[in-house]
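Sending over a structure as structure tokens; questions will come in a sec.
Only one protein chain is missing from this complex, and each of the others stays in its spot.
On to chain A.
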Amino acid sequence: MWARAARLVLRAWAGGRRGFTSKAEPQESGRVTAEVIEHLERLALVDFGSQEAVARLETAIAFADRLREVDTDGVEPMESVLEDRCLYLRSDNVVEGNCAEELLQNSRRVVEDYFVAPPGNIPLPKLDEQESFSQS
């Protein structure tokens, strides 16, 4: 029931808002709701761009779900293979620098010693207001 609802929402979003063809209905569990997709796009600052990309995410999730078969009770997560060694810390002295000019050369827009960004604190438009922004 939940999955079906999610799929319908997804289809409505995909078909209506961006004009994706809805023929490639997700083969997988259909667990990814339109809300999640929008949320992910904002976090990742990349868009899905197509219905196929959504289907690929669902395949990727279904693949990852196989991990549920593994009994991990009482197992500590492993972050690094060097966990039993001391992490090297260097002393807190400046050893290199004075390369601002070199670094600024790789930026497309600078003014004096500053990187130039467009105006901040303007959130991305909501999906339904997005036409002017998303031209892909």
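Quick notes on this one:
Methods note: contacts are C-beta pairs under 8 Å (C-beta built on N, C-alpha and C of every residue); 3 or more make two chains touch, one makes a residue touch a chain; residues count from 1.
Heads up, the rule we're going with is that contacts and distances are computed from a predicted model.
When the unshown chain is looked up in UniProt, the name that turns up among "ESCRT-II complex vps25 subunit", "3' exoribonuclease family, domain 1-domain-containing protein", "Glutamyl-tRNA(Gln) amidotransferase subunit A, mitochondrial" or "Elongator complex protein 6" is "Glutamyl-tRNA(Gln) amidotransferase subunit A, mitochondrial". If you put the missing chain back, the residues of chain A touching it would be 32, 36, 39-41, 43-49, 53, 56-57, 59-61, 63-64, 66-70, 72, 75-82, 85, 87-90, 99, 102-103, 105-109, 115, 117-120, 122-124, 133, 136.
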